[in-house]
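As you look at this complex, bear in mind that one protein chain is not there, while each of the others sits in place.
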Amino acid sequence: MTPRTPKIPYGGDYNPEQWPQDVWDEDHRLFTRAGIDTLTVGVFTWSLTQPAEDTYDFTLLDRILDRAAAENRRVCLATGTAALPPWLAHQYPEVNRTDFEGRRHRYGQRHNFCPSSPAYRRLSTAIAAHLAERYAQHPALLAWHINNEYGGACYCELCAEAFRDWLRRKYVTLDALNDAWWTAFWSHRYTDWDQIEPPNALTEHWRGPDHTAFQGHTLDYFRFTTDALLGCFLAEKEAIRRYDTDTPVTTNFMGMFRPLDYHRWAPHLDFASWDSYPPLDAPPTWPALAHDLMRGLKGGAPFWLMEQTPSTTACRDVNPLRRPGELRLATFQAVAHGADAALYFQMRASRGACEKYHGAVIGHAGRDDTRVFREVAHLGAELAALGDATLGARTPARTAVLFDWDSWWALEISDGPSRLVKYQEVVHAYYRAAREAGADVDVIPQTADLTAYDVVLAPVLHMVKGDLATRLEAVADRGGTVLTTFLSGRVDEHDRAFLTDVPGPLAPLTGVRVDEWDARAPEFVQHIPELGAQARLVFEIVLPQGAEPVATYGDDFYAGTPAVTRHAFGEGEGWYVATALDQPGVDQVVRRVLDRHGLLGPYAGHPTVETATRVAPDGTRLLFLLNHAGKPAHLTAHATATDLLTGKETEAGDPLTLDPLGVAVLRLQERRQ
Amino acid sequence: MTPRTPKIPYGGDYNPEQWPQDVWDEDHRLFTRAGIDTLTVGVFTWSLTQPAEDTYDFTLLDRILDRAAAENRRVCLATGTAALPPWLAHQYPEVNRTDFEGRRHRYGQRHNFCPSSPAYRRLSTAIAAHLAERYAQHPALLAWHINNEYGGACYCELCAEAFRDWLRRKYVTLDALNDAWWTAFWSHRYTDWDQIEPPNALTEHWRGPDHTAFQGHTLDYFRFTTDALLGCFLAEKEAIRRYDTDTPVTTNFMGMFRPLDYHRWAPHLDFASWDSYPPLDAPPTWPALAHDLMRGLKGGAPFWLMEQTPSTTACRDVNPLRRPGELRLATFQAVAHGADAALYFQMRASRGACEKYHGAVIGHAGRDDTRVFREVAHLGAELAALGDATLGARTPARTAVLFDWDSWWALEISDGPSRLVKYQEVVHAYYRAAREAGADVDVIPQTADLTAYDVVLAPVLHMVKGDLATRLEAVADRGGTVLTTFLSGRVDEHDRAFLTDVPGPLAPLTGVRVDEWDARAPEFVQHIPELGAQARLVFEIVLPQGAEPVATYGDDFYAGTPAVTRHAFGEGEGWYVATALDQPGVDQVVRRVLDRHGLLGPYAGHPTVETATRVAPDGTRLLFLLNHAGKPAHLTAHATATDLLTGKETEAGDPLTLDPLGVAVLRLQERRQ
Partner (left out) sequence: MTPRTPKIPYGGDYNPEQWPQDVWDEDHRLFTRAGIDTLTVGVFTWSLTQPAEDTYDFTLLDRILDRAAAENRRVCLATGTAALPPWLAHQYPEVNRTDFEGRRHRYGQRHNFCPSSPAYRRLSTAIAAHLAERYAQHPALLAWHINNEYGGACYCELCAEAFRDWLRRKYVTLDALNDAWWTAFWSHRYTDWDQIEPPNALTEHWRGPDHTAFQGHTLDYFRFTTDALLGCFLAEKEAIRRYDTDTPVTTNFMGMFRPLDYHRWAPHLDFASWDSYPPLDAPPTWPALAHDLMRGLKGGAPFWLMEQTPSTTACRDVNPLRRPGELRLATFQAVAHGADAALYFQMRASRGACEKYHGAVIGHAGRDDTRVFREVAHLGAELAALGDATLGARTPARTAVLFDWDSWWALEISDGPSRLVKYQEVVHAYYRAAREAGADVDVIPQTADLTAYDVVLAPVLHMVKGDLATRLEAVADRGGTVLTTFLSGRVDEHDRAFLTDVPGPLAPLTGVRVDEWDARAPEFVQHIPELGAQARLVFEIVLPQGAEPVATYGDDFYAGTPAVTRHAFGEGEGWYVATALDQPGVDQVVRRVLDRHGLLGPYAGHPTVETATRVAPDGTRLLFLLNHAGKPAHLTAHATATDLLTGKETEAGDPLTLDPLGVAVLRLQERRQ
């Protein structure tokens, strides 16, 4: 239920409440010039719309929405509950979060409310209800945007109580909880629910949030926090639905954001949306992975790109500038991966405070002759020309990557074997290999239906829950390939080790047994001769139980033992990669797997050219070609197609050149069978 | 109103209260031997002179001052209020500071009183008054030394209240405050003064004191802290003045000390004094910059070097030894830059506690045959021989460097573009370039009268306040040169961006416009071909608006655009340096600027030889030559002069050799016109 629009909504965060009204005229003049039709409004207006507990004042917001409507722009209306008004924090100190160190904060910043606070719940739903009542029928209203970038945990007494309630509902008995958390270890057997504390720096943790004495306890607090914040979202959504039964509701996610398990949230959003700020120097597959993860939240339905910077960030130690063409390339990459909107943070640069140097469509001088404004306006024109061609299109992936917050958490809060293995990095390495080989990839939760996939990649699947192992076996059984890696199949849903050979429930499928594993400092390199690759960090020693070696370790006392194995299972195969291969190593393994299923893309030999397919609701097949290099890419067209951006037609076999950072959106003439 | 003395006062911190009285005899024997005539006394005696709230006991202090007088030594008498007695902290817990993390401390260390504490105010002024009453007429008294190395902030409820009062006085209305702090951002509109919290780790900050959500708020707390501590100083000074109307009063500053804006303090001191502990491996221009900054506090009047170590520090991770000759060189450097006193911390090494390994004139064994004692005594003899030749002399600088705490703070608490740009480092690079080119330099506040200067260097002048831009334009108008750099002219006094082209009010003078800027990791290097130099960290993209390029970027998409520009303005020029040039790059730019005004020094070609000029009250011109190299410097005398240290005369054109680490104090025969 993504909002219906005639074209890709284009625009973003707009805060006219920071400016005198004469600036508004200039804003709209520039919006028109840049093709901006959609404005995210109200994210930080709570202190204006409710200047005191018993006073609401929508004068300004009325004018903002009325003006938008008058200008034929649509509004994504935020409830604004992520940034408390000072009076609220002052009047209800309990609404301020208690941090991991056990310190109750006082008023400041944003994203800092206690999710268990009754005052917050009452007042946030009240403002949401007021907004819905007032604007449900407003012609500018396109979507609801609840809160903003939910995240962060609270450790106050209210949360402690709420956590205990959550545990009571989950475990029913203390015996069940003691068993799940394995409290016989270190004499932790609880005899009363009230003895249970939030796990933080004053209780079970040391050296920060990832070092805990009881992983099961900490995992449950992560899950509780996810649910507690989700509760806030749901309460606001319910308040909105009292007055507006059909406008789509979302909240803006943050891609691979560890604190919240978005898979638990996904069913409750009408459509997914997210803010893309990839790390410095990240390869293009990093944001791509996040896009695909977000698309996977709603079973492949298009999502909104709710925020990206038109030029620079501000909050990092070093904030590089998006170079000419990079914004356009990143935007089309988002569309290629399923975005049905392209929005910025922000329309006009704040004059003061910590985001004043954050990039904006309109800078402090208000010019329309800056490079950035020109690029934004050019892109606006291109998106207008594209019309509805991509809207509602879906990705026909036959390759899946499993992405699982529980495994992420369990891996990174584990003591041993190595604190240096990072979930995202390993997952990204496999995702990247598949994407650079030209495969369309769905990034899916471990509960997803796997029947559509020929290849399922499940790197560092540390935790295996429910019937997942059986469903993975079914993929192989019917001829598919499943790949998993070191540190997979280790623990159950409570982070208890499986009392069987490693990799636990994945052992039958992979045909291996692992009794021991070495971990080493990052300077230590193992050579994998068959791949000409290097491996680092963790080296599991594999005893094949039916699997055949694909590659072996070159060094140390386990030299010659398998580093990568393949196991015939049913009609298909189960692969196991026992160590952290470097990217060339992962690439080779993944390409062998994809090749078995004919999933290498037509341009797999061009490392800088990304391809992505979307199939429009009418069956039209669109192929996005994205050149991430600063040099032209010279391809040979693999099919007959029309570039929707230029109108140019290409026959199969024709030369096809992409400009530096260039993009083509090819409408394929013939369907691939 | 520097104290009147017949020669440079020589001596320093003396703590006989730590020792039995038989040690005192030995102390004075050694003082005589070393030419020590001035003792800083009472810095840490509060717990002795007031052993309980209602008990004062000056027996010991009487003996210390009487003995000094008997030995013909003078005393710089401290009020000692920087180190609380235990009973005070125990009896009035509110006097202990609450730190940035919101934690009320308990008794310990020093420099740890809450500046808003009524108990502290009452008791610190009482002890100051008692001291003044008792010693105002004492023959040994030479100067008052209030407190010690003021610094550090408190975040307690008393300070919160005091801060709100300070804000009320500054802004009068909450509307004005909301506008100044730009509180529409992140829904921070305050509706009651009581909602305002001190900005710290529990409110607006994260990742420490430099990361704040609201720069305007944090800046005001920096200013409030400056004023709150100044209030403590003023209260003590007033107490002293009740009994002693004319002895000069100072407090010892710490050079480039970020927490306090010394320019706000300067008018209230009778004379400036400071403690010089340059960082490890700092070039000689680093302490020189601090000396000149301190001299600039009182409009160029001489200051006191209140502390330096005769040999080593103790508090650093690594405390290197001053090598033979380094102490003498550093001392004459201080004198060359305006010091009219040369004092040490400390006379005799403490037997216990954290400074027992800090260097001292007299070590634990009490010897007079150590290398350090011999160097101290030799220097004492030289200063005695120098007599009053340098006292009261002033520096005839035609070059100024603007130094502005507000810009320092604003730059370093800013989110974006780069956390890696450090105010002191950039200012030092320009200062160093001018000094090494032989120019005498005044380091002045942005409010200073600029009419005396041919060249004004204003690096990273992030904040531009009041009529500064106009006054800078006036410098150029009358033929002078003004130079400013990247990240200048960005914000007003409230840290709000100027709503005009960058560099804001400096744009007319510099003739440039900057729409965008790149920031990169320190590994990234831009080449500046015209200068053969490198640039790093921040790269502003300059659109000349009348300025001509002096040097350009060599790389990236902005290759060929200007990195350094010069703009004809009135009779003079406005220069703009758009990036962080390395030292050779800065040197070339600054030398070009200085050369235009004939300000390159006669020994500018000798990189290790520092020169500095002072003009005595009778018009005698003194040229200090300081050889910072471990090898002799072979110069050709540029003028006829007599070296006051050796009595040797040199004719212009004669060879003039400086020993390794050698010093000459030349009385020039002819005035330079």
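Going in written order, the chains are labelled A and B, and every chain counts its residues from 1.
Keep in mind that, in the parts below, a contact is a pair of C-beta atoms (placed from the backbone, for glycine too) under 8 Å apart; a residue touches a chain by one contact, two chains touch by 3 or more.
Because the structure is predicted, anything quoted here is derived from the model rather than measured.
In the complete assembly, the contact with the undisplayed chain comes from B:Cys315, out of B:Ala70, B:Ala176 or B:Cys315. Remark: the omitted chain is touched by one listed residue; of A:Tyr190, A:Tyr243 or A:Tyr277 this is A:Tyr190.
Set against the missing chain, the residues A:Ser117, A:Thr212, A:Thr485 or A:Thr611 yield one that touches it, A:Thr212. Looking at B:Ala176, B:Leu280, B:Ala381 or B:Val525, the residue that reaches the missing chain in the full complex is B:Leu280. From the set B:Gln18, B:Gln583, B:Thr642 or B:Gln669, the residue in touch with the chain omitted from the display is B:Gln18, counting the whole complex.
With the whole complex as reference, residues 101-102, 181-192, 194-197, 199, 202-206, 212-216, 414-420, 494-502, 515-521, 537, 556-557 of chain A touch the missing chain.
Counting the whole complex, the residues of chain B in touch with the unshown chain are 15, 17-18, 44-48, 51-52, 80, 83-87, 89-90, 103-110, 280, 311-321, 323-324, 349-358, 363-367, 370-372.
Keep in mind that, in the parts below, only the chains that are shown with their structure count from here on.
With each centre defined as the average position of its C-alpha atoms, the distance from chain A to chain B rounds to 49 Å.
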